[in-house]
Structure formats: C-alpha cells, structure tokens
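Removed from the display is one protein chain of the complex; every other protein chain stays in position.
Let's turn to chain A:
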Amino acid sequence: MSATDAVLPDRAPGRLTADVADPLLRPRFGRIWWACLILCLGLSILMVVSLVVLVAGGVGIWGINTSNVWGFALVNYVWWIGIGNAGTLISAMLLLTRQRWRTSINRFAEAMTLFAACIAGLFPIFHLGRPWLFYWLVPYPNTLGLVPQWRSPLVWDFFAIASYILFSLMFWYTGAIPDFATLRDRAKGRIAQVAYGILALGWRGSARHWQTWQSYYGAMAAMGVPLVISVHSVVGMDYAAGIAPGWNESIFPPYFVVGAMFSGFAMVVVLAAIFRRALNAAHLITDRHFDVMGKILLTGSLIMTVSYATEWFYGWYSGEHAEQHVVATQLWGDFWPLYWGMLAGNCIIPQLYWWPFFRRHLPSTILIAIAINIGMWLERVVITVVPPARGYLPSQWSSYWPTLWDWALFAGTLGFFGLLFTLFLRVIPAVSIHEMKEQVAEEAPT
C-alpha cells in the first residue's frame, strides 16, 4: 500500500501528537489565518447587523408574504441543520461500525456539526418575529395557563434541535478531554496551561480514566445514532405535516435524512481540504479519505436521485391536479433554473465520483463537493418556495423573491460559521490525537 493509500499516518505516535498539538501552542498562527479571521469577522458583523435590523423592523424586511411565510429563514435553517447532520453520523455511526478512517476527520466534523446546528437554530427563532419569546416553545409552568401546541412541528423542531445541540456539545467536548490534557501538558505559557487544564477536567490518563471514558463514549455514540435520524426526520415532518401539495408526502423524513447526510458530508470534504491545506496535514488526511468520502457522496447522490424520481412519480400517481401542477412548476415554472441547478448539483455532477480519479484528485473533489452544497441549498429553496406558492387555492398563488436582508443574513451566517471554525482551528486540536494514536498503535506490526 502506498503512502497516499493509507487511512492512518505512517508515523510514530509521539510525532503525531506534535503534528497536531504544537501548531496550537505556537504564539503566531500565520497571515492566512488572520486574513480568514478578519474576513469572517466582517461577515459575522453583517449577521449581527441584519439580526438587529430584523428585530427592529420585523420580519417584513424579508421577502416573505402571506403565501410564502417561510422563505429564506426556513431554507437556510434546513440547509444548515443538514450540514450539521454529518458530524454525528461520522462520530457515532462510524465509531460503532468501526470505520478506521473516521479518526482523522471526526473532531472537526463534530465541530462543524455543532456550529452548523447552532446557526440553524437561529433561523426559526428569529423567524418567530418576537424572538425574545422563543421560550414559549418550552413546556414550563407559566401564568398563561398553556402548554405548547404539541401538534405543531415547530415544537417538535425545538426539541429535536435542542437535544441535538446538547448531545453534539457533550459528545464533542468529552471526546476532546484527553486531547485537552495533552495540550495542557505541552503548553508552555501559564494562560494556556490553566485554560487547557480546566478543559481537561483533571485528566491524568490513568487506566481507570480510560475505562470510564470508553464506556461513556461508546454509550453516547449509541445514543447519538437515533439522533442522526431523528433531527432531520423532524425537519422533514415540518414540511410533511403541512397540507400544501408537494409537502404532504410520507417520503419526506427519510429523504431529508439522506439529503442532510449528503450535504453534511460534502461540507466535511470541503473543510477537510481546507484544514489539510491550512495545517499542512496531508499525512493525517490522505487521498484515501477523500476516496472513501467520495464513495459515500456518490451513494447519497443516487439515493437523492431516486427520491426526486419518487416525487415525480407521486405527483403523477396521486392523480391530484395540484400535486402535478407543483411538480410541473418545479420542472418548468418560474423557478426552473433553480430546480435544474439542483438536479445538476445533486444528481448529475456527483456521478463523476464513479471514476477513482475524481475521488482522489483534490481540486476536482472539492469542486464536486461545493456543487453538492449548492445543489442541496437549491433543493431547500425549491422545496420551501414552490409548494406554498402553488397551493390548492389559485387566489393564493404568489411568487417569492428574497430581499437584500435575506441575503445579508445568509452571507452573515456563512461568515459566522467560518469565524467559529477559524477560532476552533486555533485553540482545539482539529484531529483526535488520542484516537489516532490508538489506531496507529493497534495496527502497528508487532
């Protein structure tokens, strides 16, 4: 097996630690990092400004109207939570199925999940119009004499996302405790020592610590697997529980779960490439990793294609004029470029992954992954915008066009995600050092 074929680095465990940990402890981090940070900070300020303007002016500054009540808020919510889906998949499902290649990517995929899920949560809350009353979604003893409306998908959403974010945070943090201890022990500065020391929670690496940690981590992973399915199923039910033609379909939950994994994995590929370049870590994330992820993306693409075909079939088979009209509008109506762009990004372009060359050639694989992310975003636009604009009542037919503030908030959240990720790369080991070393040690020739 050649060096680029390995999923595990061909290095001594001690050097691995140094590879990952030492850059974090250096006082300077390079100009590119600062450039990224400032760019993302600028966009994050844009996000804050658009949220302030939104709260001051109300949701009318968005392009929503009486038919398209959701608009970009829900488009971006679903897109972000979809991206947030892959981290738990990688950390939990691939851990339980003992996929060795996950150790290189699970830490930053989990970080991606956490950041994306938090950003996703912003959209429905600010879409409420009175975001400061979001706690009305929680069943707490109140003077209103009310509990939340359990038949409302918004309430399901709240529980699905809240439990997902809490889980992701705990799983990510506890997975990193041994690495925080490593950084604590290697840090030279007092501040770094104390900060990493507090995060490490007194980890000494004793056998008892490891035993407790492993049983805890395995149990958490097992608990996480249902969450991978539940969180995006609930997002799918947001739509499926609505009675608009094109939404009220039982295929939505599984179709959304696969779509989420698909877009999430595509984002992992993009971030893995950035990370590999930024930290000069070609030995940690090898071409083989991109090869494996390319295969997963190809599978996802095929399932998405089948799902779209199923929607067309449903439209025809239902015999329902409104359903057929929605499908026809998607394919040939005002929004046809979006729908065909979605099909290109999600179904056609990923077929390149059949060829090993495209899975291993880094620039191609990144471009394909970006195409998938754009395709998945377009999918959410098409799903969110077309059915309510072409409902059962022709008098309610409308068009939707995002405003400047819709775009500003979306761009802002992209920047905020980048900001969180840039800071993450600076202070937290982006690769799980201890899991990587464990794998290397287990497979070392004796």
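Annotations
In this text, contacts are C-beta pairs under 8 Å (C-beta built on N, C-alpha and C of every residue); 3 or more make two chains touch, one makes a residue touch a chain; residues count from 1.
The rule is short, and it goes like this: contacts and distances are computed from a predicted model.
When the listed names "Sugar ABC transporter ATP-binding protein", "Carbon monoxide dehydrogenase", "Class III cytochrome C family protein" or "Molybdopterin-dependent oxidoreductase" are checked against UniProt, the chain not shown comes out as "Class III cytochrome C family protein".
Annotation: of A:V48, A:L154, A:L201 or A:A441, A:L201 touches the absent chain (contact as defined above).
The residue touching the chain not shown here, chosen from A:A56, A:L144, A:A207 or A:L393, is A:L144.
For chain A, the list of residues touching the undisplayed chain reads 140-146, 184-185, 193-194, 197-198, 201-202.
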